[in-house]
Structures are given as C-alpha cells and as structure tokens.
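Taken from a larger complex, these chains appear in their original positions, while the remainder are omitted.
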Amino acid sequence: MSFSVTVRDHLMIAHSLRGDVFGPAQQLHGATFLVDATFRADELDEHGVVVDIGRASDVLREIVAGLTYRNLDDHPDLQGVNTTTERLCQIIGDGLAARAREGDMGDAHLTGIVVTLHESHVAWASYEVAW
Amino acid sequence: MSFSVTVRDHLMIAHSLRGDVFGPAQQLHGATFLVDATFRADELDEHGVVVDIGRASDVLREIVAGLTYRNLDDHPDLQGVNTTTERLCQIIGDGLAARAREGDMGDAHLTGIVVTLHESHVAWASYEVAW
Amino acid sequence: MSFSVTVRDHLMIAHSLRGDVFGPAQQLHGATFLVDATFRADELDEHGVVVDIGRASDVLREIVAGLTYRNLDDHPDLQGVNTTTERLCQIIGDGLAARAREGDMGDAHLTGIVVTLHESHVAWASYEVAW
C-alpha cells in the first residue's frame, strides 16, 4: 500500500548540450519544461495527506525559480554539467529530497520523490530517488 | 513482466477539509476529480486482456456514482473522514479491490490496483494496493 | 488579421443548480473549473504583445480569488444567480472586460475577451464579449 501526491510547475530555459549524439541540440536553443514533482509515502499523516501540498508547491517553486528564465550554460551551479532533461530531473529531485529531509515539507514520512520533466508533447524524462 | 489497463471517469463533489494546513480549503468548496483506475496483472487472460474493460468501467462507475453530485461532508459513509484527494483515492481503490476479489471483474488474476485522482491540471494524488 | 493570448488558472467551488433540467446537479456538489482567459486584439502593441501577460494573469487571479474555495450558493454577489458553467464564464469575462477598460492591463487595444471554463475532461463552456 502506498500513496503519492504530485504538483506541476514549469521552467523556461536556454541551454546547449555537449556531444555529437545531440545533433542540432548542440546549438544554443531552449525549452519549456513542465515539472511534475511526486512525493511518495506508505501512510498518510494525521491530516490524511502525503505532504502539505502548499509547502511542497512552494518548495518546488523555489527550486524552479533558481533555474528558470536563465541560460543554463552560464549558471554558476551547473558549470561542467550537461543539462539534459534527465540530469535536470535529478537536480530538481535531489533538491526536493534535501529540502524534505530538512523538514521543509512538514512531518511527512516520505519514502521517495519522482521528478518528471516534459520537454514537449512527445518527450519526457523522470528521475526517482527513494530512501 | 507485467501489464496494466486504465480507465478514466470523473466525479464532482463539495467538501471541506479539517486542519489549519488546508488554509482556505477548510471552507466548504468543491472539486472535479478525474479518476484513473489502473488494474495490474503479471499475465494476460485467455482473451489477451488484464481485465474485462467493460466490467471494470462499470464497477468504477458504480463506485463513483456513490460519491458524485454530493456534499461529502454529509455523506453517511464518510463521517469523521477528512476527504483529502489521497483519502478519496484510497476509498475508491479499496472499493475496486473489494469488487475485484468478489469476482465482479471476471476471472482476472489481478496483482494490484492504482487509483489516481486529478484535482486540477496542476495537482493529483495516487493510491496503490497490491495483493 | 487578429491576435490573441490566453492564460490558464483554476478555481474549486461548491454550488447547486436550480431547475429539474440539472438532475443530480441540483444537489450541493462542486467542481474544479480550469479557466482559460483569452484576450483579442487586431494589432500588437509596441512590445509585440496583445497584452502584458503578467498583468493579465494577475487580474485573472484576483477575479478567481473572489470565487474559489467558496460555496457559491452563499456568495453575496451571486444571490439569485444560477451558477452554471456558462454563467460563471460570463461573470469572469465581464469582470476581466471591466478591468481591461479601466486600463488595468496596460495600453492594450483589446477587441474582445473569451473565457472558457472546463468543468471536466469531457465538458466545457465559453463566453465571448467583443467591443
């Protein structure tokens, strides 16, 4: 038996990818990423929720705010990082996990977090971290 | 190796939530919940399906019919229940599981059920039960 | 030649509808309404936009804030109003039009506004006002 709750936000960034495998995406281009952040738990808390959805949304927005409306190629925290959709999922997911462990989403006994980034209507990626 | 099949329905309810954590949702308000009911199995049956999708849809509709167009605060079966999205997922999921175990969805050898309720385009919750 | 720009928000309300035609929706129930507000213009302004999308989103949010997380049956401004999806489109659309005429969305030379409310994945309504 397990539960999850998901909130959606989005970010709009410029970046370029390194490696022949990326073809034209090696050029500076950009993306709107819809971000779905899923919080998992085996039980609901005393209020009957996985996590305070308001706080979870706020924390997601704070993490997104550090990335959106930027050229990720110039982002100080991302030097040397190939900012693929998969890697951005991990960065956001690890950021959410760190905030959850610090208690920033209430007393939730989370068991894992999944972050999905939709780069278009025909492609998306996910990262899951469990603990 | 595993399979699943999902059917979508919806319900439209009024309710209020108890607890400061819910902010303005403590007031009587309402929601349209899109309900996705997923049936899991490790093998397909003799017809090549997880479950008779017609019967699964009918059973889902019956369960939804017991909840929709209602004020859940006044629902006799939900007295004392904080009808969060997560909790409603569980109520519908347990209802489907009970009907499946009674054989109401044919001879399917189901291994689990997942119920997802979308409360808006930016928030949804899920409940998974396995057996 | 004409242009438009649309922003989406949502509201979650309880209400009941008056008239046999509404069947079970005569009971107190609720809905999540996705709100799409479309602003029309024949020409773009000096910045190349129909309207300042940030201000338009803010004004939409203010209007939505006056309706959401409420039981519309008890809303002082809606006494005697049958709050059908169509009527709510009109209320929001007229509210946006009034704000646009007051200049709250910048210098846009708007020619009309359309408001669409999605009450589920299978039903929605629209209201269009032109000037």
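We call the chains A, B and C, going by the order they appear; numbering starts again at 1 in every chain.
To be clear about the criterion, a contact is a pair of C-beta atoms (placed from the backbone, for glycine too) under 8 Å apart; a residue touches a chain by one contact, two chains touch by 3 or more.
These figures come from a predicted structure and were not determined experimentally.
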Total identical subunits in the assembly as filed, 3 in place: 6
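One rule holds in what follows: only the chains that are shown with their structure count from here on.
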Subunit A to subunit C, fewest steps along touching chains: 2
Farthest-lying chain, centroid of Cα atoms versus that of subunit B: C
Same or different residue numbers at the subunit A/subunit B copy interface, by half rule: different
Intercentroid distance (Cα basis), subunit C paired with subunit A, Å: 31
Averaged-CA centre spacing for the pair subunit B and subunit A, given as whole angstrom: 27
Two or more partner chains touched - positions in subunit A: none
Partner subunit A, residues of subunit B touching it in the complex: 17-19, 21-23, 81-87, 89-90, 121-130
Partner subunit B, residues of subunit A touching it in the complex: 1-9, 44, 46-50, 52-54, 57, 106
In the complex, subunit C residues that touch subunit B: 8, 10, 12-15, 24-25, 27-34, 68-71, 119-122
